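The complex is shown incomplete by one protein chain, all other protein chains being positioned as in the whole.
The chains carry the letters A, B and C, assigned in the order they are written, with residues numbered from 1 in each.
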Amino acid sequence: MKKLINDPEAFVEETLEGILAAHPGHLKRVPGTPRGLMRADGPVPGKVAIATGGGSGHIPVFLGYVGPGLCDGVSIGNVFSSPSVEAMVEVTKAIHGGAGVLYLYGNYSGDIMNFDMAAEICEMEGTRVATVRARDDVISAPVADKLRRRAVAGLFFAYKIAGARAEEMASLEEVVATAEKAVENTRSMGVALSPCTIPAVGKPTFTLGEDEMELGMGIHGEQGLERSKLMTADEVATIMTERVLADLPFGSGDEVSVLINGLGATPPEELYILYRRVHQILQERNIAVVKAFVGEYATSMEMAGASVSLLKLDDELKRCLLAPARSPFLLQG
Amino acid sequence: MKKLINDPEAFVEETLEGILAAHPGHLKRVPGTPRGLMRADGPVPGKVAIATGGGSGHIPVFLGYVGPGLCDGVSIGNVFSSPSVEAMVEVTKAIHGGAGVLYLYGNYSGDIMNFDMAAEICEMEGTRVATVRARDDVISAPVADKLRRRAVAGLFFAYKIAGARAEEMASLEEVVATAEKAVENTRSMGVALSPCTIPAVGKPTFTLGEDEMELGMGIHGEQGLERSKLMTADEVATIMTERVLADLPFGSGDEVSVLINGLGATPPEELYILYRRVHQILQERNIAVVKAFVGEYATSMEMAGASVSLLKLDDELKRCLLAPARSPFLLQG
Amino acid sequence: MAKTELTLADFAPLAAKLLADFQGANDEITALDQALGDGDLGVTCRLGLQAIVDLPDPPAEGLGDALLKAGMAFNQAGASTYGALVATGAMRAAKYAKDNGLVTWDLPAIAAAAEAAAEGIMQRGKAQPGDKTLLDALLPATEALKSAAAQGQTLAEGLRAAAEAAAAGAAATAPWQSKFGRAAWLQERTIGTPDGGATVVAIALRSVAEYVEQNT
Partner (left out) sequence: MAKTELTLADFAPLAAKLLADFQGANDEITALDQALGDGDLGVTCRLGLQAIVDLPDPPAEGLGDALLKAGMAFNQAGASTYGALVATGAMRAAKYAKDNGLVTWDLPAIAAAAEAAAEGIMQRGKAQPGDKTLLDALLPATEALKSAAAQGQTLAEGLRAAAEAAAAGAAATAPWQSKFGRAAWLQERTIGTPDGGATVVAIALRSVAEYVEQNT
């Protein structure tokens, strides 16, 4: 795969430099680490601060969701690797507004181990830290084992909801409860049509035949459910949507938000062709779409493919979903 | 190239169905044609209406720029082909708010011939129609022949500026003058790393070797300046920026807006690595960036590559650039 | 018996033959427009001809009127540079037929209508002979039709001569540099490949000539 990059080992640093240069009104660096960013107007006194973080290579995940109505800060790892404990600790210190910090991130063991170490350090220093992990990918474990599932694009809903709840000046316990509810009510499934290449590795994480696709692919090129022949958009959308619907389950009369996420190389046209079918299925099942998001919300660099995420709404989740939010990648309200 | 589609001949219709289903609050169909969309709250009485249009396969160009502060309506062609005269006429009728209609689109002969025919028909029916065509690609003709240049991603600036000017309730002549100024002050250059495939054709428009790139590529896979060995992001950014700067020319003390546009498959990380270098060059030349846009603003389906566009600002252009705008693809202010 | 003119009865079978022939020529046309343009010309021809074949009712007011409707339908389904030029040419040919009260078209009428079409296309597109456009096939074909008509050749002979002139004209564009349309941006890089639009004219005329020969 051809990339427009310089030194592969400088990939993350140069990306951050570019983002900071492009969006000075939105983001600033966290002091004491090259791998931390926070909202330009932070810390916000009295507000629960939300820290996220994870590996690079998924923009707008994670740093694209830092801003009012979203997260307060982010620590940034190497491509597909966890941020360092040091970066996490500095971010926590910088964004803390006195009301505690929520660590909100994807259920990946590298992130978990490092965030847990950071939490221990920060709590020793007197900062209240709580943790909520997104785990929306239905393919990654059976429903009985859902706490072990990995996060994919549905993490976006957790950011949007928790960020809005924190902006309401809710307490740490309240923000945790709302974030947990959002996580519990989100389900996703993805498909990949082509691999991606970690710049420092230089060769693709997996290979797919010219007429193959991988159902249930994760956002790091982890394999999924099964390899199959390339299907039509309608067939793929149907498989993903039915699997997602059955898992929660979603049912007649539910109100939902839908996210059709592009993994990187899949054009917007194709995402809308997928959405068309998802929307049809939801209409057939008498499930109402309150808001649809279609675009690149969690990428895997140049991977081709897409995922379907559904969030089941109640009054609180709906209010938080529709609340304003502002980042270089998401502007709402 | 693998695509997530159904029947290739239904590509455009199904994309439109998906977009309308996803964004009912933003867009609605124009009566009398399957290939016209307009802002959901249009027509706006007393406002100059802006109609655009062009071939499919470039989302968010064109239909992504329909909404308050942008265009009022769009006619949609087959992939990389002009919309029909019939669609253009219906869109013109539907969006006309009594203050005349500006046809604002890219300088492509298919679009020109068809929009010109539509304008003749609409004028016969008593609607005042004016035309402004974007032509920002510096590679497509020498500066002496700049009226023959094609449009690439810089068309975005024309939409943003003209849309804001029309929203100020300026007259048709005033909107035309401002739009022309935006076009005249915009310059772009692109690079492609991989081809794209028209769904109904089924094979790529061109081929590139594993270590090759095409400098000066257009957004339909038209060849550009020259084929060369793959370079680093810094080298590519430098070539494109210097060529663009020299063309207007842009100089010390200028204020500009920058657009780094991804053609489809190039990840956001790489676009920011490009922006980093562009920003450095502008700083070295004492050119101030008032606002930077980095992302997919004009795509060529799954083509890998990017372009750099610069818009030189004066007070009026700056005011229009920063004015609010609202579409499913662009939300500002 | 040798066919001497085209009538409204020829419209539907001729359209069907053109569509079939362009389905066969699709890859060749696509490749040419991919080389010098954006690759949609084959799709445009197929969609445009399909729309003509699908026209709801056999148009009633003669071949001229049918041609007008066909041109509009072509450019509605296959809107593009080419579609607009085809529609313009059809409109002018129809106008010639109307102004001259044509019901059936013999070789002199076809030659005159083709000349009217070419003039319209030149006005709409501003291109000149030698600019490496469809005109470089259409203009020699028109000349061939005129001189065949002047020499009293049969319809089949005239159309065959026109098809050959168009093919030769299209082939001759290869060493030239494109001056119009998308190809113009490629400047010197257009040298060496024949123009797609001119090739389309040659294919269309060959199809019409074959139709007349087969129905003679």
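As a working rule, a contact is a pair of C-beta atoms (placed from the backbone, for glycine too) under 8 Å apart; a residue touches a chain by one contact, two chains touch by 3 or more.
Only a predicted model underlies this, so the values are computations on that prediction, with no experimental measurement involved.
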Neighbouring shown chains of the undisplayed chain, as defined at the top: A
Sole residue of A:Phe62, A:Phe80 or A:Phe157 that reaches the chain not shown, by the stated touch rule: A:Phe80
Identified contact with the non-displayed chain, of A:Lys2, A:His23, A:Arg165 or A:His220: A:His220
Contacts of chain A with the absent chain, listed as residue ranges: 55, 77-87, 108-110, 113-114, 117, 137, 139-141, 148-150, 198, 200-201, 203, 205-206, 218, 220-223
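As a working rule, only the chains that are shown with their structure count from here on.
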Distance-to-centre winner among chains (Cα means, whole assembly as reference): B
Distance from the mean Cα position of chain C to that of chain A, given in whole angstrom: 55
CA centroid of chain A to CA centroid of chain B, Å: 29
Chain C: positions in contact with at least two other chains: none
In chain A, residues with contacts to at least two other chains: none
